[in-house]
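For this view, one protein chain was removed and the others were kept in their places.
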Amino acid sequence: MALTRDQIAMRVAQEFQDGSYVNLGIGIPTLAANYVPEGIEVMLQSENGLLGMGRYPDEDEVDADMINAGKETVTAITGASIFSSADSFAMIRGGHVDFTVLGAFEVDVNGNIASWMIPGKLIKGMGGAMDLVAGAKNIIVTMTHADKHGNSKLLGECTLPLTGVNCITRIITDLAVLEVADGAFHLTERAPGVSVDEIREKTAGKLIAADDVPEMQF
Amino acid sequence: MALTRDQIAMRVAQEFQDGSYVNLGIGIPTLAANYVPEGIEVMLQSENGLLGMGRYPDEDEVDADMINAGKETVTAITGASIFSSADSFAMIRGGHVDFTVLGAFEVDVNGNIASWMIPGKLIKGMGGAMDLVAGAKNIIVTMTHADKHGNSKLLGECTLPLTGVNCITRIITDLAVLEVADGAFHLTERAPGVSVDEIREKTAGKLIAADDVPEMQF
Amino acid sequence: MSGFDKVVTSYEAALEGLSDNMTVVAGGFGLCGIPEGLIAQIKKVGVTGLTIVSNNCGVDGFGLGILLEDRQVKKMISSYVGENALFEKQLLDGELEVELTPQGTLAEKLRAGGAGIPAFYTATGYGTPVGEGKEVKEFNGRPYILEESIVGDFAIVKAWKADRYGNCVYRHTAQNFNPMAATAGKITVVEVEEIVEPGELEPSQIHTPGIFVNRVIKGTFEKRIERRVTAKKEA
Partner (left out) sequence: MSGFDKVVTSYEAALEGLSDNMTVVAGGFGLCGIPEGLIAQIKKVGVTGLTIVSNNCGVDGFGLGILLEDRQVKKMISSYVGENALFEKQLLDGELEVELTPQGTLAEKLRAGGAGIPAFYTATGYGTPVGEGKEVKEFNGRPYILEESIVGDFAIVKAWKADRYGNCVYRHTAQNFNPMAATAGKITVVEVEEIVEPGELEPSQIHTPGIFVNRVIKGTFEKRIERRVTAKKEA
């Protein structure tokens, strides 16, 4: 069965290594912070200038000067640091952030990603996404495998304006975990109860899958 | 009569406007800080990362962590700021320093300056001088008009490796104040008792002088 | 040191010299750390044809969004323009030009502008619409695009505290784009919550040295919150 948003987030959180600096995009990526495995510590970077992002504030802790990149009120952990946007993107662009997790409209077999614009429909801007995909050491894309009309989001070639080229190596969807390499999606795990055939059917780009792809473990 | 080092420094200090940020090179330029006219306030920038450089410390104030660009122990004025070398040169390169005063081996009629290297004899490095001549709003070169062998330092074309090109507009020597423009040195003031002829004789590059060049006023 | 006293006492004096068709660099991220009074003054004086360089354009009715109401803005250079219906309308109607710029590239363009770096290479945006028409060069086998720096005629900045020499500190994440904006104005105006005496700010803890600042004004701030989220709502 397809994973819920929280289950996707749980699977994402399994990727983190102890001592990782992690930037989480809005939506499912943000949920991953709730599921970091026992014994693993990560530090969250928010690109508006906060390393060591904490939980949401209690009512009496709310401070207009303390927000995250999603413009939500937030707190800082003990040992956090706060800095300018230039310094924040020095971290990101300079490859100092270990993991960035972000959503996408489309990803293709060459590791291209489109996530910021649907011509004629939606122009909100790219925010920090282009810098994040250009700079992070490991990028994980989370999204549903297909859109609500059933159209695959894993394509041979992206159709929407790109956020970055040749940069995506790992995708975690509601159906599968896939690596992107050598011009194909390589299926490494399937959601519990989801068949390779179903994944193949919902993957428009070239898919390479063994016969015995394991199920995700939670 | 030729000016003393302190008199050159006094004349340099007359250039400063109230509220100027000033970077002073080693030697005569540094002396200028002692002669800032009444009613004029300047703030000294030291390129190792100090804005608001103060006097030398008393014995009990000496602190190894508090030095100027000449590596001398120094103090900071009330209201000073201290920052990294990158931020310091952001100020300098970005044109935020109003005056830089520095010495030179040679200056030529095109505003070129040589101040950091004598091939085969002296290689100490350019330190911050190349950034200072590239970035400061107003550059004042102070030097003796001729070297100890009587050779002019104001040339038609510099012979030594350059520090910067087309950047020098004002020169204050022991004999004269000169503007550099349109491929010539323009004599604007002479040291008290020094004749235009003497200055002309000691200026190898093209010199333009009126008949009635005024004497410097102290 | 009277020559270094940057404090002005009226918003008229704070923005003296601002005129039509100028470029204004503005600090702030969303509604966090924005110079509220300076923005209000720009609306009041009614200059038009402005190019505004700011990560966002506020929201409808607050922040830079209020400059859209009387069509004072010709062009926005921003990374994110969501959450603003009037903005979207003017954009779709062709009344407003927008140069979408990745957030890190925007921050770096301002830092570079202030630091006398006319252009730099970045991998951000290569192969995307952002990279179109820009010079490409490879370093260590990877392609990068050339991005040019930005300097505004004015920079408007919000700081927490400043002394009269213009030394500033920012509070929490209200820092954001403000330190770079402060360096990137031909005239930099800082609106602060509190003016302190020189020496009250520890020299090595000053975020923006006064050399970058031309005018300081004490403001009062509403500090509207864009997305108030609390632990309770989450739990």
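By letter and in written order, the chains are A, B and C; residue numbering begins at 1 in each of them.
The rule is simple: a residue touches a chain if its C-beta (ideal position, glycine included) is under 8 Å from a C-beta of that chain, and two chains touch if they have at least 3 such contacts.
Keep in mind that this is a model prediction, so the values were computed, not measured.
J.: Which of the visible chains would the unseen chain be in contact with across the whole complex?
T.: Counted over the whole complex, the chain not pictured touches A, B, C.
J.: Taking the full complex into account, find the residue in B:27, B:127 or B:156 that is in contact with the omitted chain.
T.: Answer from the full complex: B:127 touches the omitted chain.
J.: In the whole complex, not just what's shown, which of A:30, A:45, A:73 or A:142 touches the removed chain?
T.: The one listed residue touching the chain not shown is A:45.
J.: From the listed residues A:19, A:119 or A:183, report the one that touches the chain absent from this view.
T.: A:19
J.: Going by the contact rule already stated, which one of B:82, B:101, B:176 or B:216 would touch the omitted chain in the full complex?
T.: For the chain that is not drawn, the touching residue is B:82.
J.: Name, in rising order, the residues on chain B that touch the hidden chain in the full complex.
T.: Chain B touches the chain not shown through residues 46-50, 55-59, 62-68, 70-74, 76, 82-86, 88-89, 92-93, 112, 117, 123-131, 134-135, 161-166.
J.: If the missing chain were put back, which residues of chain A would it touch?
T.: Residues 17-21, 40-43, 45, 51-52, 76, 78-83, 87, 89-97, 134-135 of chain A touch the chain absent from view.
J.: Determine and list the chain C residues touching the chain excluded from the picture.
T.: Contacting residues on chain C, toward the hidden partner: 108, 112, 115-123, 137, 139-140, 142, 144, 148, 169-172, 175, 203-205, 207.
The rule is short, and it goes like this: only the chains that are shown with their structure count from here on.
J.: Just to be sure I understand: the centre of a chain is the mean of its C-alpha atoms, right? Then which chain's centre is nearest the mean of all of them?
T.: It is chain C that sits nearest the middle.
J.: How many Å are there between the centre of chain A and the centre of chain B, using C-alpha atoms for each centre?
T.: 55
J.: Using mean CA coordinates as chain centres, what's the chain A-chain C distance in Å?
T.: Inter-chain centre distance comes to 29 Å.
J.: Residues touching two or more other chains, restricted to chain C: which are they?
T.: Within chain C, the residues that touch at least two other chains are 111.
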